[in-house]
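Pasting a structure here, questions to come.
In this view, the complex is presented without one of its protein chains, the others remaining in place.
Every chain is named by a letter (A and B) in the order it is written, and numbering of its residues begins at 1.
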Amino acid sequence: VPRSLTLTEVAELAGGRVEGDPERRVDAVRALASAGPGDLAFVTAERFRGAAEASVAGALLVPPSLADVDRDRVVCADPGLGIVAVLERLYPEPRPAAGVHSTAVVAATATVHPEASVGPLAVVGERTVLEARVAVHAGAVLGDDCRVGEGSTLHPRVVLYPRTVLGRDVIVHAGAVVGSDGFGYATGPSGPVKVPQVGCVIVEDRVEIGANTAIDRATLEATRIGADSKLDNLVQVGHNVELGPACIVCGQAGVAGSTRLGRGVVLGGQAGVADHLEIGDRVQIAAASAALQSLGADQVVAGIPAVEIRQWRRQTSGIARLGQMLRRLRALEKTLEAEEERHGDDP
Amino acid sequence: VPRSLTLTEVAELAGGRVEGDPERRVDAVRALASAGPGDLAFVTAERFRGAAEASVAGALLVPPSLADVDRDRVVCADPGLGIVAVLERLYPEPRPAAGVHSTAVVAATATVHPEASVGPLAVVGERTVLEARVAVHAGAVLGDDCRVGEGSTLHPRVVLYPRTVLGRDVIVHAGAVVGSDGFGYATGPSGPVKVPQVGCVIVEDRVEIGANTAIDRATLEATRIGADSKLDNLVQVGHNVELGPACIVCGQAGVAGSTRLGRGVVLGGQAGVADHLEIGDRVQIAAASAALQSLGADQVVAGIPAVEIRQWRRQTSGIARLGQMLRRLRALEKTLEAEEERHGDDP
Partner (left out) sequence: VPRSLTLTEVAELAGGRVEGDPERRVDAVRALASAGPGDLAFVTAERFRGAAEASVAGALLVPPSLADVDRDRVVCADPGLGIVAVLERLYPEPRPAAGVHSTAVVAATATVHPEASVGPLAVVGERTVLEARVAVHAGAVLGDDCRVGEGSTLHPRVVLYPRTVLGRDVIVHAGAVVGSDGFGYATGPSGPVKVPQVGCVIVEDRVEIGANTAIDRATLEATRIGADSKLDNLVQVGHNVELGPACIVCGQAGVAGSTRLGRGVVLGGQAGVADHLEIGDRVQIAAASAALQSLGADQVVAGIPAVEIRQWRRQTSGIARLGQMLRRLRALEKTLEAEEERHGDDP
């Protein structure tokens, strides 16, 4: 099905206005460097003006600061946001057909909505409920007593342990594991003793969970991923953790057991948060940093252990000058020694 | 099957004594904050006295230091350990029925004990042996020539590469991969050349391996995970590594190739250990730290590179004072310059 859009249609989708030929058609969105005459490219900031002017893209989606660029164009407040609806129209995600594939293994007591889809070789456990428009892709394994809300997508080979609850429009990427046993051991007379993890994981609406990410279920209650939170690939979430809504957790970051993150917290790639902490709303923890203490709202921190980011920058530049400091210290010592000797000569 | 326990039964399971009504029944274990009148909550330390007193839990499992709390209660030496048997009784893990699911693919030369269970869409390779009470869950793939000891559990989508050996009562969580090729390359004239990895992985009794963890097989001999060791999610274990018994490896930690860890070593979350090192018994490496040198027994280290933890604390506080040190250094330099000038005036 070939699709294309006029710039008038692009402007409607992106929430902008056309400058130039409103009837020009684009049939693909490409990067500035690779776009050709039939393509739309988008530019997010003034600093890409040179690249935009050098591009041979047929049309551009630009911010107001680039409204004057000499090309058929659509001007909108935020091209990074405006492009979303354009991409959705030009590249519709194929939804699998409703129904259960003949090779899937669905328990007799499971409830699969007639508009839900269960792909080949997927497994759905006892009493598990799939609501309307749920898509369970090939090879996913859902344990007993799970619930998956309307419109949610489980990519190939996702595993939900028993009792996992997903809200609406949740996306779980391939290989992610939700609800695995928390890492809890008591100290027995002859080594570590496993503490049964009898809680669950609750994933709220519109959460996205990356490939091969692991989220442990709670010891007693619920590990909770708040609505609109987005977790990247290979993220680790320990048992009893609560992520406030709209958190962003970048690749390979980890949150240790029983820690609570507020609303809109951002963890950079490979960042870590220690266990049993409280991280306030909108805190940002830089990539490759580790928060080892609780943090009040709105702090921006970096380093291991993480400190306020300006302090971290000062520390970093201080460390870079350590050699120089040591030399200056030695110079002072010598000067003083020389003085002492001179004074020693004094009568 | 509804279950409940009297406090007398709780005391027997936990190894403690009842204070208050021995006939009081509890049917669930909940966290202090969410427990209601029908629930048991447990308290591990004196510092939770306030929370314990504020809780409306019907009964408490407490340590001797809280023996006086005003509630029907069971007092035991270590509630964190005592609760284990209570949880096991109230929340028995359902074991899958023995037998091979009709959709599993089991090689003709494999040996599956009649009391073992192979779930839907699992694959068991040639000559692989599953001993009594082994549970292979849905979608797990066991290569050729593996052996899985009595009572071990492989959660959904675990992969064992050929020749992997698991001991008794091993638990492998969903998505974990055991026995993948070690990361070994020689330098050829036109780029890296793969060195065949012809060894295996041996996992000893009672080991637990977390979700999406990866353990590479040895180049020639065996990568070995010692008995009672517990590995959390997303852990990386390189080829030829040997983990002594009873090691604790927290989430996203990694051990590079050919390194040996002694007995009871603890790696915090995201900790790393470089290759070809010897890490002594009971060494503890803090979260977000990296051991780049071998370590003698009983050391507790932190930082990148990891140093003795008190030294790391001093370094950390020293780094925090770098700005101040620099100011003091400048002040000294000025003072001395001023003196020099004054002395310069001297006859």
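By definition in this document, a contact is a pair of C-beta atoms (placed from the backbone, for glycine too) under 8 Å apart; a residue touches a chain by one contact, two chains touch by 3 or more.
All values derive from a computational prediction rather than experimental measurement.
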*Pick from A:Asp27, A:Glu88 or A:Asp298: which residue touches the chain that isn't shown?*
A:Glu88
*From the listed residues A:Ala132, A:Ala297, A:Leu322 or A:Ala338, report the one that touches the chain absent from this view.*
A:Leu322
*By the contact definition given up top, give the residues of chain B that touch the hidden chain.*
103, 105, 121, 123, 139, 141, 143-144, 157, 159, 161, 175, 177, 180-181, 183, 185-188, 190-196, 198, 212-214, 216, 220-221, 234, 236, 238, 252, 254, 256, 270, 272, 274, 290, 292, 304-305, 307, 311, 314-315, 318-319, 321-322, 325, 328-329, 332, 335-336, 339
*Could I get the residues of chain A that touch the absent chain, sorted low to high?*
29-31, 34, 78, 80-81, 83-84, 87-88, 90-91, 93-94, 101, 103, 119-121, 137-139, 155-157, 171, 173-175, 206, 208, 210-212, 228, 230, 232-234, 245-246, 248, 250-252, 269-270, 287-289, 303-304, 316, 319-320, 322-323, 325-326, 329, 332-333, 336, 339-340
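As a convention for this text, only the chains that are shown with their structure count from here on.
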*Measuring from the mean C-alpha position of chain A to the mean C-alpha position of chain B, what distance in angstrom results?*
25
